[in-house]
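Attaching a single structure in structure tokens format; questions to follow.
Yeah, one chain of the complex is gone here, protein chain that is, but the others are all in their spots.
Labels run A, B, C and D following the written order; every chain starts at residue 1.
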Amino acid sequence: MSEAVLMLVPTAPLLAALAARLVPRHGALAATVAAVPSVALALFPPDRALDLPWLLLGVELGIDALRRPLLLLAGCLWLLAAVYARAYHRADPRSRPLFVFFSLTMSGNLGLVVAFDAVTFYLSFVLMNLSAYGLIRHAGNAEARRAAKVYIVLVIAGEGLILPALWLGASAADSLALADVRAAVAAHPLQSWIVGLLFFGFGIKAGALPLHIWLPLAHPVAPTPASAVLSGMMIKAGLLAWLVFLPLAEASLPGWGLAWVIFGLAAAYYGALMGVLQDRPKTVLAYSSISQMGLMTVAVGLALAAAPGPAHGAEAAKAAMMAAVVYAVHHGFAKGALFLGTGLTDHTSGRGRLVVVALLALPALALAGLPPTTGLAAKAVLKDATAVAMPAWQNWLDPLLALAAVGTTLLLARFLVVVAGPAANSAPGPAGFGLWGPWLATLAAAAGAAWLPFVIPAGPAAEAFTAGSLADAAWPVAVGAGVALMVWRFFLARPRARPIVVPAGDILVLLEPVGRCLEKMGRDTVRRLGTMDGRWAWLGHVLLVYVRFAEGRLCRLERRLASWPILVAGFGMLLLLVGVIAYNGR
Amino acid sequence: MTALLATGGWLPVSVVLSSFLTGIFIFFLREEDVLMRSLLNLGGAVLKVALGILLLWGVAQGFVYTFVLPLGAGLDLILFADPLALQFVLLSAGLWLVTTVYAIAFLEGSPERSRFFGYFSLCVTASTGIALAGNLLTFVIFYEFLTLATYPLVVHHGTREALKAGRTYLIYTLGGGMLLFIGAVWLQGLIGPVVFGPVPALAETDLPRGVLIAIFWLIAGGLAVKAAMVPVHGWLPTAMVAPAPVSALLHAVAVVKAGAFGLFRLVYDVYGIALAGAPAMGGLLAMLASVTIVYGSLRAIAESDIKKRLAYSTVSQLSYIALGTALGGPLAAVGALAHLVHQGLMKITLFFCAGRLAETYDIHNVHELAGMGRRMPVTMTAFTVAALGMIGLPPVAGFVSKWYLALGGLQTGNDWVLAVLVLSSVLNAAYFLPPLYVAWFTAPPPEARLQRRILPGWVEWGLLVPPVITASLALVAGLLAALPISPLAWAELIVALRYFPVTGDGP
Amino acid sequence: MDQADIYILAGMALFAIALHALAARRHLVRKVLAINILGGGCFLVLIAVARRAPGPVADPVPHAMVLTGIVVAVSVTAVALILVRRIRSATGRTDFPEDNRDDRV
Amino acid sequence: MTEVAPKQGPGGRLVLAALVMLVFAGLAWAALDRPAAYPGLASSVLDRLADTGAANPVTAVLLDFRAYDTFLEVGVLLIAAIGVLSLVGRETRVAALPPGDRTPVHGVLLRVLPPLMVVTGLWMLWAGTSQPGGAFQAGAVLAATLILLALAGKDAPRLADTIRLRAALAIGFAGFLTAALAFLMLQGGLLAYPAVGKTAWIVAIEVGICLSTAATLALFYLLPGSPADRA
Partner (left out) sequence: MVDTSWAAIAVAVPLLAALASLWPGRWTAVAVMAVAVPGALLATLGVVWTVYEIGVYRHPVGGWGAPLGIDLYVDGLAAAFLALLAVVAGLASLHVLADPDVKAMPRRRQSLFWSLWYWVWGALAAMFVSGDAFNIYVTLELATLAGVILVSFGHGAVALFASLRYLLIGTLGALSYVLGVALLYGATGTLDLVLLGERLVPGPAVVVAAALVTVGLAIKAALVPLHIWLPPAHGSAPAGVSAILSALVVKAGFYLLVRYWLGPFVSLGDGVATALGILGAVGVLWGSLNAIRQERLKLLVAYSTVAQVGYLFLLFPLAAAGGHVMAWSGAHLLVLSHATAKAAAFLAAGNILTSQGTDHLSEIGRASHHHRLSLLAFGLAGATLMGLPPSGGFLAKWLMVTAAVETGQWWWAAVLIIGGKLAAIYVYRVVRLGFVTSPMEPPGAAGPPRPPGLLPVPMLTILAALGLAVVSVGLGFASAPPLRLLQIGMPAAPGIALEPLP
């Protein structure tokens, strides 16, 4: 396929947004069509990058091994979500802005995947972030507004962190190409600063630990199709950003790598822990995403730490990077399917609902890594990457990862319990093929897409099915399922059992008062700045009084000058003065 | 055509005069001569743009345009067209054209229009004069001329508030003019005529350092007043009582840019960056600019009046130019010059929109914007584009200049600039996103509470088209920044040709 | 010190006296007179200067100047007096408001 | 102009007096300073006297060497006349002695004096070129005659702002100016009398000046007078 088509990846959704604005009825259709070029390109990638030197500061679009799986994931998810949304929002009176924002977000999300230069990446990233605000706020109720506010505050804070990192990198690289930037960061004197900024800046998107707070708020309130792409693909943008900006395969930063790993593991456990304490399916899924992103963060950490030794440093890092990508694809499809299915439960009842819940178990198990799902392969790839990249960490990392799988299983069990429970919302209407169709397609994709050869290499894929790894993969699931059963049996099944529920956003509950306090302080300060001019008013008054006083003196003096004796005296004195001076000066 | 191009000094003179004569004619028109006045206005504006383009073309062909009018006693009035001058000329002329259309529609039916348009033309005359000034004296002349020509526009409404604002304006600008005057005369007295040219006037000076610094700050102080740098920014927000077209063209572009442009001339043409880059001069100026950037943003947050907020935003944004100028590297210079144009396009859009909102729905406050995204989608889209550009988001032009400023800061080793820019971006977001939020995401008040003023059709169009054009230009200037015709490319050309001939090829 | 010097001193004295009168006298006519005396002082000085010329004949140039000066003085006096009269007929006053403590115009 | 004038105390007076004394001292000091040799123009005037149209050195200076001063001086007189005319305004009334005040002496004097005065005046005018005297003095005497007549209330010409009066007032200056311009055209120099007939020119100009002076001085005295003022 010609590389010129790459241009369509970000622009087709933009046109779709325009179409959605102008022809509201066909907003979903336009969005669907707009995703097609991406899917097509993922399947049939061009062999060259597209260079557009006249656009912006010089745009370069392309697809490489790292991006191709993600483009596939993104394209498919957006496409399916668009189809799903068409039916889901058929009766929504505010579907017009929704599809505008949907398409704009899509443009950004797809654009950043194919961006080869920093500016395009940043542009797409910003476009995605800001447009997603419209998706999160779509419901318009208090909850949505709160979620959107938290989201936008974090996004802006994130921009503030990302920008200096980009500037530092681009300045050192003297180029905007991401490859150059990465190389420059590898040798930058302020490397620690850049890496730190990147971690927190993009970590917000990737749901890294203390910055994850917006995710549990945003997912439940966003429209289901939006949640699906949000969790399925958009948060992967943070991951991709790490992969393309960090000096992976260029430098070995074991310290930072370890930090990434620790943060990742912490997120994995913390997400799982908090997730099981939730009582809404989408919130549980959100925490699951946090947890899963933690695992991908671990992969990035491995890539960061991988020593570029003479033999295999770069290769090792690349393996870890690929592991992250594979995991992302796997998780993206699975999570998309879970979200879309959750949305379906609201529209179904009785048997239909049972079927939905049963089918939902499939991607859930996949996430848990149960064989023979993509989860198994992804975990295997990650494990391999550990072995290749950081053999030294293997002996403590492997068990910890397995433990994380236990957590995942628990979390998903909790999800299934919650989703099977009484419907939170009254069903707006029966689900037709419009909802079922895309959902089933997503399920299928979740099951199969990751197996495509350009996603999971044949080697690890085959390896994943060896007995050892099967067993390795199976026991955490089993343990998790067992623990879940026990918990259910001994605590929740009791009459008058009161499950512990943590508010969505966990530490946000603690942060919000602090934030409000800061906000108030800021407002006060700013207001005080505004009244500062008034503070000098007294000076003006004093001056005025003085001027009046001086004016009085002035009048009197001028009047005195006017009297004849004074005038003649002045004449005489001047006469003497000039005479004396002239006599002295002669 | 070549004959036209080879007119020597008369081309820059005619650029200046094209609006001057128009203005003079307009003064003598009766209020009722709407058609005549509009034709004159538009004719003058179009002519000015055409002449500006002609000049540009001529310069590109290698013609030299210098007009010298000896004033006696060794003083000369010089108009010349170097690339930098052309950039400002074309910016002023182009935006004047757009604003004229807007103003004709905006002021339809209001009193004293002949006076208004007369002074309006004189203002543009002054700002083109500033642009084309070939020496310090000429610059000072037109700079002060601008002060005088703007005053009647500030007090145009004649209300007590307007007169008060006018007084504030005069106090500040005349004070600034005084500093500029002292500095300029001092400098001229020491080294003779200060001509803007390839070699900075002070390139090989043996003046004592203290004197150089004192003169620098006298001149810069005078210019800073118009550039609305803290602590001499106070006139700008109060001057917002002027009619919207005035705020749009003058307080976003012509007047305030005159200060910024002057700073650039001062640093690059008078002192030379090698000299002006010293901590006591450029360094301090950069600090001051940074303080202004942050302070202006903070004040903008506190204002809920739209025009006031925009005014403080201008205070903040203008200092980007000053900052880029003061930093002193090629990239920073490019950023400053690009921002000169970019900020103009964006801010004029915002003021156009604010004026249209005020005219149509009598909206003056951010909180009153509720539902305007639905009521006036095109206007609000233009507003949004410009606002996002102000925040510095791609692909609007503001991003490009901010990018270059940041890289310029790094290039010159001033890493702290990043912090300033980031802080400023965040603060910009803090005051530009709320209006956007209110406009797009909140429900409009019931129809009964919101009376749309019925305006003639052509007035509606006249108020709508200019912001759309400028917003599109702002967008295009960012999107196509890499094209050789973009403001950025022009800025790079200026810097490469004149100021950093060796290293000016940037990334 | 000769005759001319005495005249010249007298002229200077007249000048000074008239100066004092101009300041101290409030009546308008007295002021006009003061001016006249002032002029007289000047003319006396001129005459005396002319007398310094050696030989029997005084220097005619200062004489001519004095004649001219007298005509000028006459003209000034005439205009001043008629102004005084006009002032009196218009306001009833014979002094300047700035010289009077409690009168107002 | 409603402000109250400041009080002038005895201290102030003393200061003023002291100051005037000081001024006088300074003037006297200057007055006594004289150059070793008199530098004036006395001898040069006498040297060139023959070239002028006047025999009297003062008249020569007045009407030839420094005729320009005199020319302007006549103008000053004219201005004063104009000023009086303009300031008198409507109160143009000839002042006259009330009839009751007349005594027989008046009658005799009035019959004897005016012809004498006119003759004296004319003689002074004529003699001015060679002896002390001249147009101004003559004019003054003629004016005195007019005033005398007017005071006596007999045969007094009515002085009113008429063209004739204006002509009389202006004729001296007009004649002078005409001559000046004529000489400028003919001789190429302002007031450069032609060598031939210089005296005649001077006398002609003097006649004009004399007339104007007489009219002006009479005007000064007569025109402003009004019974109301006199009372």
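Going forward, a contact is a pair of C-beta atoms (placed from the backbone, for glycine too) under 8 Å apart; a residue touches a chain by one contact, two chains touch by 3 or more.
The shown structure was predicted, so the numbers you read here are calculated from the model rather than taken from an experiment.
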- Could you tell me which of the visible chains the hidden chain touches? A, B, C, D
- Query: Of B:63, B:186 or B:217, which one is in contact with the hidden chain?
  - Reply: B:186
- Quick one: which of B:52, B:94, B:177 or B:221 touches the chain that's been left out? B:177
- Message: Counting contacts across the full complex, list the positions on chain A that touch the omitted chain.
- Response: 551, 554-555, 558, 561-562, 566-568, 570-571, 574-579, 581-586
- Just the residue numbers, please: which parts of chain D touch the chain that's not shown? 1, 26-27, 29-35, 38-41, 44-45, 48, 64-69, 72-73, 75-76, 79-80, 82-83, 85-87, 89, 161, 163, 166, 170, 173-174, 177, 180-181, 184, 187-193
- Task: Pick out the residues on chain C that sit against the missing chain.
- Result: 15, 19, 22, 28, 31-32, 35, 38-39, 41-42, 45-46, 49, 52, 61-62, 65, 68-69, 72, 75-76, 79-80, 83-84, 86-87, 90-91, 96-97, 105
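To be clear about the criterion, only the chains that are shown with their structure count from here on.
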- Item | chain A and chain C, separation of their C-alpha mean positions in angstrom | 100
- Item | Where chain B and chain D are represented by their mean Cα positions, the distance between them in whole Å | 71
- Note on the structure: Expressed in whole Å, how far the mean CA point of chain B lies from that of chain C is 67
- Query: For chain C, which residues are shared contacts with two or more other chains?
  - Reply: 19-20, 23-24, 98-99
- Query: Which chain A residues touch at least two other chains?
  - Reply: 559, 563, 565, 568-569, 572
- Query: What does chain A use to touch chain D in their complex?
  - Reply: 555-556, 559-560, 563, 565-566, 568-569, 572-573, 575-576, 579
- Message: Can you tell me which positions in chain B touch chain A when the two form their complex?
- Response: 234, 295, 298-299, 301-303, 388, 393-395, 399-400, 403, 406-407, 410-411, 415, 418-419, 421-423, 425-426, 429-430, 433, 440-441, 478-483, 507
- Query: Which bits of chain A are touching chain C when the two form their complex?
  - Reply: 559, 562-565, 567-569, 571-572
